[in-house]
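All protein chains but one are shown at their positions in the complex.
And now, chain A:
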Amino acid sequence: MNSIIALSLFGIANLFLGFLNNRKILLPATLAFVLVALGLNLADWNQEYLWFNNMLRTNNLSVNFASVILVATFLVVAVSRGFGDDEEHTHPAEYYAIMLFSVVGAIMMVTFENLIMLFVGLEILSVSMYILTGTDKRNLRSNEAALKYFLMGAFATGILLFGIALIYGATGSFNIHGIEALVLTAAGGSAPALLYIGIVMVIIGLLFKVSAAPFHFWTPDVYEGAPAIFTAFMSTVVKTAGFAALFRLLGGAFTGVYGTWIYILYFLTMLTLIIGNITAVYQQSFKRMLAYSSISHAGYLMLTATAKVAHTQSSILFYSLAYSVATISAFAVLMVVAETKESNAEKTNENFDIFNGLAKNNPLLAFVLTVSMLSLAGIPLTAGFWGKFFIFSDAFQRGIVVPLVVAVLMSAVGIYYYFKAIISAYFKEGDVPAIELKPIYKITLIVTTLLTIVLGIAPDLVKSIF
């Protein structure tokens, strides 16, 4: 709650900093703002609060999710480099302000206790993302992506809101603990059809936001069209917040009617895993591949978010952290390499072949790319391996065999397309000139890579906290 207030004020402060004719100050200021918010967030550790007539609840679960979101935001801001020196076409004050506001929405989606707060938080996050997708106004694909995302997203929000209204109609409550109790009593007797259809609609609305199949169709176009830095932001923060909200609803409010939604979700999990992974194999564009990879990771997270047992929350948290860190470093490498190539070519090239021969002149970048790809693929000694391991062992303990087998098979498919980038970087002929990295960029890349490796060797460092 304190971090929400602080971030709102910092966002406005950022807008005022934009009046200064000094672009250099924005990056350190925003980093400091995110750090302060992270500190305020951690101050709520081991305390259980309800805020403003049961609107928000802060407890250890919400502190953990909010911390993952804030760490991801910090890393994304750190690799943004103040959005370059192009004073006419980039407006970092606005971008950073919108990013901070969107984190307010994300934290609300984590801490909500009332479905109205979920809706308002989701809207703040989504509207910010529509804007950030369209920030590259000169690029037609960015405009198209923003419009597409806006239309589809507005439709999904409508479905979610309709679902909330139907649940209110059936239970007479917006409070998720009130709903939980009423759903439990309703499940015993004859629950009205309103309740079931409302629950399914809320789940559909949230699955759309985390881009699970069959509501994923917007993801590749939007991820490809948006500027890479915002794609990184979108694929980490939105996904973590969306799964936190989904987990709190499925594991809390909707457990009473577990039997109705669980088979639908198993089916959608398998569909997401298969569509995400198989389609990623055919992609020529690295960015598009990462979009399909984010769909497939939504599938893995769904596998564990559907459990109604509380201990899976640590698996979701660990997976979100591992996935966010690896994704941010992959996008960071893509950004610098694509920028270097851009000066020669007309159009931004974001295909796999831009990494050809990367290792020759840029050993650090090639190594960072390799570690992030290994982590996303789930190879041992990286954080991604343990993320998948915890999720698969949770699923095994719950005895859901068919989705688990599909997930394991599909993670084997994943190795193929992630290794395409590594093969390009090390074994293909090409000429990438030595890229000069700014110190903060280099430090961030080293930190994300180290974090991935350290969590891969000693996952309990973080897992025991969650």
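One rule holds in what follows: contacts are C-beta pairs under 8 Å (C-beta built on N, C-alpha and C of every residue); 3 or more make two chains touch, one makes a residue touch a chain; residues count from 1.
Keep in mind that, in the parts below, contacts and distances are computed from a predicted model.
Colleague: Absent chain per UniProt: "Glutamyl-tRNA(Gln) amidotransferase subunit A", "Pyruvate dehydrogenase E1 component beta subunit", "D-methionine transport system permease protein" or "NADH-quinone oxidoreductase subunit J"?
Modeller: Of the names offered in "Glutamyl-tRNA(Gln) amidotransferase subunit A", "Pyruvate dehydrogenase E1 component beta subunit", "D-methionine transport system permease protein" or "NADH-quinone oxidoreductase subunit J", the one UniProt assigns to the missing chain is "NADH-quinone oxidoreductase subunit J".
Colleague: Touching the left-out chain: which of A:L166, A:V413 or A:L445?
Modeller: Of these options, the touching residue for the absent chain is A:L166.
Colleague: Tell me which residue among A:I25, A:L194, A:I415 or A:I465 touches the hidden chain in the full complex.
Modeller: With A:I25, A:L194, A:I415 or A:I465 as choices, the missing chain is touched by A:L194.
Colleague: Could you tell which one of A:T135, A:S211, A:S320 or A:S411 touches the chain left off the display?
Modeller: Of these options, the touching residue for the absent chain is A:T135.
Colleague: Tell me which residue among A:M108, A:A298, A:A425 or A:L455 touches the hidden chain in the full complex.
Modeller: The missing chain is touched by A:M108.
Colleague: What does the interface between chain A and the hidden chain look like in terms of residue numbers?
Modeller: 4, 8, 11-12, 15, 51-53, 55-56, 88-89, 91, 94, 97-98, 101-102, 104-105, 108, 114, 116-117, 120-121, 123-124, 127-128, 130-131, 134-135, 137-138, 166, 169-170, 172, 192-194, 197
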